[in-house]
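For this view, one protein chain was removed and the others were kept in their places.
Let's turn to chain A:
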Amino acid sequence: MRTVPWVCRSCLLRISRTLTRRNVRYQSSSSTPESVPSALLARARSIAAEHRQLNEKLANGFDARAAKQLGQYGPVITALNEWQSASESMTELTSLIHDPTTDPELLALASDDLETTRSHLADASHSLISALVPVHPFAHLPCLIEIRPGAGGSEAAIFAGDLLRMYQSFCNRNNLRVTLLKYENADGTAEAGAPLSEAIIEVDSAGAYGVFRCEAGVHRVQRVPATETKGRTHTSAASVLVLPSIQDNASGEENIDDPDSDYYVDLKEVKVEIMRAGGAGGQHVNKTESAVRLTHIPTNITVSMQDSRSQPKNKEKAWQLLRSRLAQTRREKREEEAVAIRRSVVGVAKMGRGDKIRTYNWNQQRVTDHRSGMTVHGLDDVMGGGQTLDTVMESVRSWLMEKDVEALIAEEEGGTRR
């Protein structure tokens, strides 16, 4: 299997425009509007060559595998052809303009044409890049967001609650369906503003994972806590975990019945414990126990659910959560190896649960994302899940995309492609 980072294609298309305009700011080494990194271009050309060979093979008789491969290459070939014709017109126009023998009338025409051709080429470049960069296999899925306080005592717990409301408002504003799966306060009630000990929300809209996966990691807060009497600024943190959420009837990589899927869980490896009334049970007692606990024996991962009065509902949610957590662990393990190799090449920081990714500073009313390097000043708007949060998140996605492209190039240059 190829080990490349994943990118959400729909985000990527939106981002590629930002990327090119802001490339100075992000000090990108790649992708100026008209250019496709040479390594990527080389790759596209080798795909085109393979495409021709496959075509010949098919001409000599049907081969199902070849046909499938051919279909997969289709978008790359189209994008490459368009890029080629755009860049040829570009070359032609520039040489006309630079040629001192070109007559004035033609020169005027060529100059007129230059702008449209340039933007044409920019579009073609974006299409080609996005056809080559693989899409994250789970980007199209809904997701689960788990929020827990980190270091910093009750202030961390209050901040965790702030983050929860931030994401909820963000979802509401963007018409993403969001439900609270689990909400536990340090004091066991569900009142807002109380310190949070754990919250899990489900964003049940397609593509949510692609939108939120860049939120995973440690979020740091710097402010004077409400409880602080001496006016000192504290630094605390909350951690956010983002998991793709799969439905029972899913297909492909997230098919839970497919042993090769990350989401596959061998039923025999899971201990199911349901809270029973205890004692004689049956007609003798009328307790309201509905808690369910699942333990995945090989990894010792446990999840428990008790929010609903319905035991089957708790069980269903617990399974969903267990599958998502297991899949995440598996994927991380697999990607860790890939990251180790890549890091030595391009120095891509791993985005995982351990890394500090963003700082929210109340005194300066600013938010800084440590990956994209972007700083914004509308703290209130960020915490309210507003447009400013969009901007920050988008900067991370485009950073991520850039890293992906770099990694891909590094891989090409390293000649790791089969």
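The rule is simple: a residue touches a chain if its C-beta (ideal position, glycine included) is under 8 Å from a C-beta of that chain, and two chains touch if they have at least 3 such contacts; residues count from 1.
Just so it is clear, contacts and distances are computed from a predicted model.
The chain not displayed here is annotated in its UniProt record as "S-adenosyl-L-methionine-dependent methyltransferase", chosen from "Putative exosome complex component RRP41", "E2 ubiquitin-conjugating enzyme", "Geranylgeranyl transferase type-2 subunit alpha" or "S-adenosyl-L-methionine-dependent methyltransferase". Checked against the full complex, the candidates A:82, A:198 or A:289 give a single residue touching the omitted chain, namely A:289. Note that of A:172, A:310 or A:387, the residue touching the chain absent from this view is A:310. Within the full complex, the residue among A:153, A:281 or A:373 touching the omitted chain is A:281.
Hidden from this view is one chain, which touches chain A at 187-190, 272, 274, 276-277, 279-291, 306, 308-313.
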